[in-house]
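The complex is shown incomplete by one protein chain, all other protein chains being positioned as in the whole.
Order as written gives the chain letters A, B and C; numbering starts at 1 within each chain.
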Amino acid sequence: MMEPGLYHILFISTALFFIGMYGFFTRRNLITMLMSIELILNSVNLNFIAFNKYVWAGKMDGLFFTLFIIAIAAAEAAVGIAIIINLYRSHQSIDVASAEELKY
Amino acid sequence: MPNTINIILVLLLPFISFLLLGLLGKKYFSRTAGIVGTLLLLIATVLAMHTAYEYYFVYGKIEGLYHSFVPLQFQWLKFTHSVSIDMGLIIDSISVMMLVVVTFISLMVHIYSLGYMKGDPRFSTYYAFLGLFTFSMLGLVLAANIFQMYIFWELVGVSSFLLIGYYYEKPSAVAASKKAFIVTRFADFGFLIGILVLSYYGDTLNFATLIERLTAPESNEFKLAVSSTFLGMSALTWGALLVFMGGAGKSAMFPLHIWLPDAMEGPTPVSALIHAATMVVAGVYLVARLFPVFALSTPVVLEGIGWVGAVSAVIAAIIACTQTDIKRVLAYSTMSQIGFMMFAMGVSNYGGEEGLGYTASLFHLFTHALFKALLFLGAGSVIHFVHSNEMSNMGGLRKLMPITHLTFLLACLAIAGMPPLAGFFSKEEILLAAYQHNKIVFGIALLTSGLTAFYMFRLYFSIFWNKPYEGHSAHHGEGGWTMMLPLLLLAAGAVFAGFIPFGSYVSSDGLILPTAFHVTFSIAPVLIGLAGIFIAMVFYKKSTTHPNKIAATINGVYQAAYHKFYVDELYLFITKKILFNLIGKPFAWLDKTVIDGIVNQTATVTQSIAEGIKKMQSGKVQSYAIYFLMGVIALAVLFIYIW
Amino acid sequence: MNLLLLLIVPLITALTILLCRNSLQVKWTAFAGSVVQLVLALVLLFVYRAEVVAGNAAQLFFEQDITLIESLNMHFHIGVDGISISMLLLTAMVVVAGVLFSWNTNKMTKEFYFLLILLALGAYGFFISFNLLVLFFFLEISIIPKYLLIGIWGSGNKEYSANKLVLMLMMGSALIMVGILGMYYIGGHDVDLMHLSNISIPAHLQKILFPLFFIGFGVFTAFFPFHTWVPDGHSSAPTAGSMFLAGISMKLGGYGCLRVAIFLLPEGAKEYGQVIVILSSIAILYGAFVTMMQKDLKYLNAYSSVSHVGFSLLALGMLTQTAITGALMQMISHGLMTALFFAVIGMIYDRTHTRMVNELGGLMKVMPFITTVLFIVGLCSLGLPGLSGFVAEMTVFVGSWQNDDVFHRVATIAAAMSIVVTAVYILRAVGQVAMGPLKNEAYAHLTDAKWNEKLAAIILLAGILSIGLVPGWLNDLLTPGAEIIMNRITGK
Partner (left out) sequence: MNEFFLLMKSELMVTAIIFLLLFIKVGKGMQNERLLPLIQLLLLLNVIFGFFFNQEGNAFGDMFHSTPMIVFEKNILNVGVYLISMLFSDWFKKTAHLAEYFLLMLSALLGMFFMLSSANMLMFYLALELASIPVAAMANFNLTQKQSSEAAMKMILSAAFSSGILLFGISLIYGVTGTINFEELSNYTTLSPLYTMAFIFLFSAFAFKLSVVPFHFWTADVYEGAPIATTSFLSVISKAAVAFILITVLYKVFQPLQNIWYVLVLLLAFITIVIGNLFAMRQQNMKRFLAYSSIAQVGFILVGISGSNTTGISSVVYFLLVYVFSNLAAFGVVSVISEQVNKESISDYKGLYQTNPLLTWVLALSLFSLAGVPPTAGFFGKFFLLTAGGAKASYAFMIVVVLNMVISLYYYLKVVRAMFIDQNETPIAAIQISAPVKLALIICSAGILLIGLFGWIFDFIQSLN
């Protein structure tokens, strides 16, 4: 069985990226939207790793970048969820459609 | 050499009286304004006479040729290196002659008004205006620069506006003053363009230089002016024509005459001064001033002038026969007489015997000033007595106001050209000139002089004879001596002025023009005149029904004449219908709706676009994200594939 | 003489006004300040004459050059020549008159006079500055005060008018701004007028820049068809506002058209000269005819302004020295005349509370002074000799006639025709208002002008007459500047 090459991985990551996008666009539940953003970030992580491994083996920047992204993503998620909870307090729902009074 | 101080004084004294009475009159001269103005003008008149005497008999004539002097000239406004308005005083035979006429008549009017306008609330203002008018008229006469003449021309216009509208609470007076100003203004527009043309090609505004350059066939200016044409006429012709347009306007030549009859709304002495003796002859004076140019360079225009004059003369005469307002009759007779002067100019040539018309015209100007002023002042007395302008309210006044009656009769005879009164000589010369030059014009002139005699005596009889006077009888006679004196003086003038050998003072080329007196020739006009008088006597000595019968028989003509051949209506149509409704209204509409509309539309359009795109801001965070991605992709595509 | 005084005096006046306690103090402060300014302007005039007589043939007098921004090479470059001095005089006179005429303002007096003086400050700065940025700065300073003046103290449909005015003017200044940016790079990072007037700008760029500048400034001076702010703005503004608009701010535009557009871009001027001539001769006749149809005195005067300003733009389009001189004369004459006209209208309105011609009549009886002034102004605007209007218009005509081709001639004749129409509408209005029987017995006990109004009217009349009777001095004042501009046009 053959070793998966750079392009396979890039393909996957790109797919992941757009799946994340799709999720973000379509999901009504705020938590799910947050998760789809995580997908996006992970696709980026994949990219970095792949590039680092296949293209720029010498330069470890990608790897480190990934680590930091994971960390930041956690922080982001934390704040995000905090906000969502607060939103739930005020709106009694975490449906994105429930928070649309600010417009035009 | 001319005495500059005198001339300046002649010019300035009336102006001083204007300033004095205009600014301080209300406070200090409410009673004495008349005296002050009259005295100032008296001095001016004396000085003018003196100047005339000196010019004609002391220094003016140098080896038999009348020279023209410019004792004073200073630059007032510089347009280009060569073209500039140089205010100056020109002293030559015609300007001096006019000086005398203007100051004398004005003085008469000043004196007359002392009685006529007594007790008027705006007495001082009245005299201030008179002063202003006299000043402007004198300035016009003395102008050494065509633009200077235009300036005073305008001032004359405005002061006549003020005097016609003197009774500013009478709407008719206001209307008349406006009409006078606007019609003459329209003519002045032509004058202005004419000045622009002539000054551009003559490359100067000074009369002397201008005439010299534009009459010398070999000068470059002349060549250029003739060579450059517009609509088939040479620039020079255009210039002369347009300048004459100005003259025609002021002199109430057909078809620019409509303002003159209405102008009678002003106080009667004013009509005597402005609309009989002085302002209305400004046109003639203008033509005389530029006569060499007309005669030598643009004979075509001169021809035209002749015809305009003749037509005006006869039309006015016809209309005059039908009017019933005595001042209007006089107004039309004025127009007709000025027509005489104009066509006299038209039938003249430059120099020598050929220049008879020129002399005759100015001679007639001179005499006419006297007897027409007399007529108006007489009419003024009558109106003052009857408190009406309508013939129908008059009649049988000869007993009640003998002096007026006598002087009026003399004036009528004079204007009818009866020997040996002034009118006879001048008119006879005109007819002679016409006879030598243009037989048709001569015919018209003859006819006109007959008509003149008729309508003047129609006027005379229906005022003083006809039916007995049935108004309340003489409560204040004929007015004081202030009103009698001018009548008598003018009457004297009307009687004797004719014996002045005018040709030896005023002629087209400055040389002496011996004016022979042909008995044989003058039989015809006199007879025709007598005929006219006789007919008038038959119709109007007693109040008969003949006139109405005649009028009925030739009803169409009569109506046409009575309605002044509907020229007024024509003008009214042009101004009201065309200028207002066809130009003014649409423009106003255009401005409000189209031009302004575009401005406002831009605003509304932006507003509506703003409204249109507000849906994008839907409040849905997901749709925002979609826009985001769309943007990214669009940019990526744009810059990777298209750019 | 230090020109900065011309800016400092109004500035101090404005600030003092802010400190004043009651409205009387405010008024007197404003009056004092404006009078001082007028005196300064006169002194400037005489010093200038002295210099000239002494044989000083410099292009600019009393120059000062203060570096504002080193790196962008922006200099606060001020100076005067005859043209700017005459404009300064005009401004100073109108300001004094305006201050006097609005003496009986009692609503927010402090703000009112503050804005008036600010507006004046802008004008003064504009006329003396010879750096495009500074020029533009002062030009724009004077816009917002107009908005507030009309908006707060105006009458009628004032919000609309104020908005329209300020937006159209801003549109104009926007174009000017672009033009200045273009100049900045063409002129090698320098927008000094004198510097730019010495470099030769490629023709194709001039063709782009000229419309920007000319239309831009043209909007300010009611260049057809960008004139629609004029009627509304003038009619809604308070008396002093209209006076300043017509007397000062329209002149900013005309001055700019000449000093910036034509002076710096002669090639462009030649390119578009004919367009300008056509448009402005349209404006002259069109304005006159539209005026004829107006019932409201202020609208009447506003439209007649369009027509009169048309003369100066026409003359600018004619591109002959006499015409340019005439254009400037017309600007000044029109400034004085229209300011006074608006003042008279204001006085009549204050008393009768109507501006409708057909509701007025026979006022000669009750207010002789005011109606006399009205007469004189009317005669001035229909170009009667002895008053400034005549001198200006005649100079324009003679100047326009100098270029001898049918096109320009016809345009001139068309323009000249307007003197008849002008006579028509002026006489109709004045005759209706002043003459005839008293329209309304309520007018019978109206009072004539008060001291402040008389004084102000006399000041403006003095200007009108001094130009009308002895035009020589103004001519001498304007000719050198016009000559320099002409030399640049003819490329000498």
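The rule we apply is simple: a residue touches a chain if its C-beta (ideal position, glycine included) is under 8 Å from a C-beta of that chain, and two chains touch if they have at least 3 such contacts.
All of these numbers come straight from a predicted model, not from anything done at the bench.
With respect to the full assembly, the chain omitted from this view is in touch with A, B, C. When the omitted chain is restored, the residue from C:Leu60, C:Ile152, C:Met194 or C:Ala414 that touches it is C:Ile152. Residues of subunit A in touch with the missing chain: 17, 20, 24, 30, 33-34, 37, 40-41, 43-44, 47-48, 50-52, 55-56, 59, 61-62, 64-65, 68-69, 72, 75-76, 79-80, 82-84, 86-87, 89-91, 96, 99-103. Residues of subunit B that touch the chain left out of view are 606-607, 609-611, 613-614, 616-617, 619, 621, 623-625, 627-632, 635-636, 639-640, 643. Contact residues of subunit C toward the unshown chain are 67-72, 74, 133, 137-138, 140-141, 143-144, 147-148, 151-152, 158-159, 162-163, 166-167, 170-171, 174-175, 177-178, 181-182, 184-185, 208, 212.
In the analysis below, only the chains that are shown with their structure count from here on.
Subunit C has its Cα centroid 37 Å from the Cα centroid of subunit B. Subunit A and subunit B have centres, each the mean of its CA atoms, that are 98 Å apart. Of all residues in subunit B, only 614, 617-622, 625-626, 629 touch subunit A in the complex they form. Those residues of subunit B that touch subunit C in the shared complex are 75-80, 83, 147, 150-152, 154-155, 158, 165, 168-169, 171, 174, 177-178, 181-182, 185-186, 188-189, 192-193, 196, 199-200, 228, 230, 575, 579-580, 583-585, 587-588, 591, 595-596, 599, 603.
Subunit A contributes residues 21, 24-26, 33, 96-97, 100-104 to its touches with subunit B in the complex.
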